[in-house]
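Every protein chain except one is present and positioned as in the full complex.
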Amino acid sequence: MITKSADKTPKIEVEVTHIQQVSDIIKRFTFTPVDGAPLPVFGGGAHIVVEMSDGDIIRRNPYSLVSKPGTTDNYQISVRRDDVGRGGSLYMHNTLKVGDHLLVSHPVNLFHIDRRARKHLLIAGGIGITPFLAMMAELEDEVANFELHLSARTDGAFLDELRGLYGSKGSFYRDDHNEVIPLNDLLTGQPLGTHLYVCGPNGMLEWVLRTAEDAGWPSQNVHYERFLAPATGLPYEVNLATSGITVRVGGHQSMLEAIEAAGVDAPYLCRGGACGQCETRVVSYDGELLHNDHFLTEEEHASGTKIMPCVSRFQGRELVLER
Amino acid sequence: MLVEGIKSRPIYHPLEPKPGSRHILVADAEGAEAILELATKTPDGFWDKARILYIPRSAVGKGYEERLQALTPFPLYVGPTIAAAIPRLTKELSDAQMGTQIYLAGTEGLVGQAMIVALEAGVDQGSIQRDHRGSEARRVQCVHCKGITEEVTTQPVKCTHCGLMLLVRDHYSRRIGAFQGVCIDAEQPGTAPEPEEAFL
Partner (left out) sequence: MTTLDFFHDETFRDDFTYWNSPEAIRRFPFPFNEDKYMYSVNLEPHVAFKPGSVFEKSFDVDEHYVSEMRDRALVLQEDPLRCQSLPHMNMAGWDLLELIMTKKAAEYPQWFELHQDGDRWRWVNRPLDIDHTFTFLDNTTLPYGPMEYIMRQTQGDYAILDQRDNNLWMDAGMITTQADWSLDFDLGMNFMEWHGPVPLAHEMGIFDRALKFLLNVRQGQPARRLNWTMTVNPRLDTSPERYAKWGTDRMDVNADNVGQLMHLRVELQSFWRLPRSNALVFPIRCYLISLQDLATIPKWGRRFHRVIRDLPDELADYKGLTITRPYVIEYMSQFDDGAPTSPGIFADDE
C-alpha cells in the first residue's frame, strides 16, 4: 500500500525483488520497476530518495545507487543498520520484505565523476564505499586511471567482493588490525590533474579534507559526499507563514518531514544538509536555531534568517518560516 | 556589438603564498615587482621549493634578475621572449605533482599564455594566481579570421592578419588567452573611427 504525500517530485513505484545480507550490518536491496518500463539511467555517485511508509510516518532517506551505471531494469542500494538512529535503516533491515512496494525518486547526482581528471583517487571509510561502487564500475568501463583506498572496521564479504573486482587498484585498511590509510604519502605523490573523492564518517572526511588543503590541493580537485542523518532532539512546533498552519516536529522526525507530513510541498534534493535545495527563510523566531547543515555559511547561520529544514532543528518558544 | 562596460575581464590579485610542495613563478617585465612583494610574505622554506621563470622584456637593465635570483637557491631562468619561455614552463610542469602552486605576474599577454600552458598540464585554475603589472597592452583575437594581434594599445585596432578594423571588447577567453576583437564597421564599411590609444 503506497501512501500519498504532498511531495510533488515525480516518483517511481518499485518492488523489492531481492535482499542480500552483505555483512552482519549491511544489506543490499534490489528494486524492480512495477510498470516494467526502463528505469532512468544514472551515473556513478548518484543517489535515490527512498520513501518508506513506516506506520504513520513517511520517511524519505537518500541512498547511493550501487548497481552498475547503465542498468535500467533494476536499482540496487546498500543500507547499513544503525541501531541508535531515527529508524529508517531499522525499517529497511527489519520490516521491508521481498515483494513489498516502495516509491523512489529519479536519480540525483551530487557526487559525480569529474572527467577532466587524469587520475581518480578514491578514499572511503566503511559504508562510505557505496557511491564508489557504481563510480568504479563506470571508471573501469571508461578505462580510466583510478585507485581506491578503503578503511573498514573489519574484513567481510564486501572487501572480498572488491578485491575480486578491482585487484591491485584497491588498497584495504582494517581498523581491527590498526591499519591506517597513509594519507600524507598518498596526497603528496599524485600527478597533476588528479582528482580526490572522499566519502566516509565525518571525522575521516575532515581529516582528508584538511590534509589535502595543507598539501596544496585546490578545492576544485577535491570532491566529497557528506550526507548527514537528520539530528534527533526535543519535539517543537513550527509556524508556516505562507501556508498558515502550525506543524509539530517529533523528536525523531526532521523539520522537512514534518512539513511534508502536513501536506505542504517543500523542495529538496539531498535531504542531508549538503545541496541547499530546501533552504527556507526564517521570518521570525524566539529561541535557538540548531543548524546542522554544511550548506549555509557561518555568517548565514549566525544571521538567523535562513534554515535548512532537512537536518536542522529548533529549540525555544516560537519559530515562523516562510513556507 | 555596441555595448560598452562589459564585465568578463579576468580578476587579478596580489600574489599570496599558498601551501604547496612546489611553487612555480612566472613573470615578465614589471611582474618581477609582484614576486618581490610576495617574498615579503612567504613562510620559511617557501623559496627552497620555488622555481622562477623571468622574461625581462621592457624592464631589461632594471636589475630585477639579480633581485629575483637572490630569493631562491635554484638558478633563475631568464628568457628572451614569452614564446621562448613557454617550452621551459611546459617542461617544469611535466613532472610536477598535485600540490604545485603557480604564480603568474606581469603583462596580460604573459599571464594569459602561461595560464594556458598550466591548464593544459592539468593544473586547476584554483592553483593559479594572477597579478597584472606593467603595460595594459592586450592580446586580441579577431573573431573573423581567428588571428591573434599582439601588444594592442589602440581602440579600434586593425587586425594584423585580415585587415578588418576591430572593436576590442572587454570579453576575455582564458582558453585562447586573448580579448575578443569584432569588426567595428561591419554595418557601414569604411565608417570606423580613427584608432586612439586606449590600453597603455
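Chains here go by letter, A and B, matching the order in which they are written, and residues are numbered from 1 within each.
To be clear about the criterion, contacts are C-beta pairs under 8 Å (C-beta built on N, C-alpha and C of every residue); 3 or more make two chains touch, one makes a residue touch a chain.
This structure is a prediction, so every number in the text was calculated from the model and none was measured.
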Chains in view that touch the one left out, judged over the entire complex: A, B
Chain not shown: contacting residue from A:V41, A:V180 or A:A302: A:V41
For chain A, residues in touch with the removed chain: 9-10, 40-43, 46, 69-70, 106-109, 112, 114-116, 138, 141-142, 219-220, 269, 275, 277
For chain B, the residues touching the chain missing from this view: 1-3, 5-8, 141, 143-144, 146, 164, 169-171, 173-176, 180, 182-183, 186-189
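Rule of thumb we're sticking to: only the chains that are shown with their structure count from here on.
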Centre distance in Å when chain A and chain B are each reduced to the mean of their C-alpha atoms: 43
Chain A contact footprint on chain B (complex, rising order): 18-21, 93, 96-101, 121-127
Chain B contact footprint on chain A (complex, rising order): 118, 187-194, 213-221
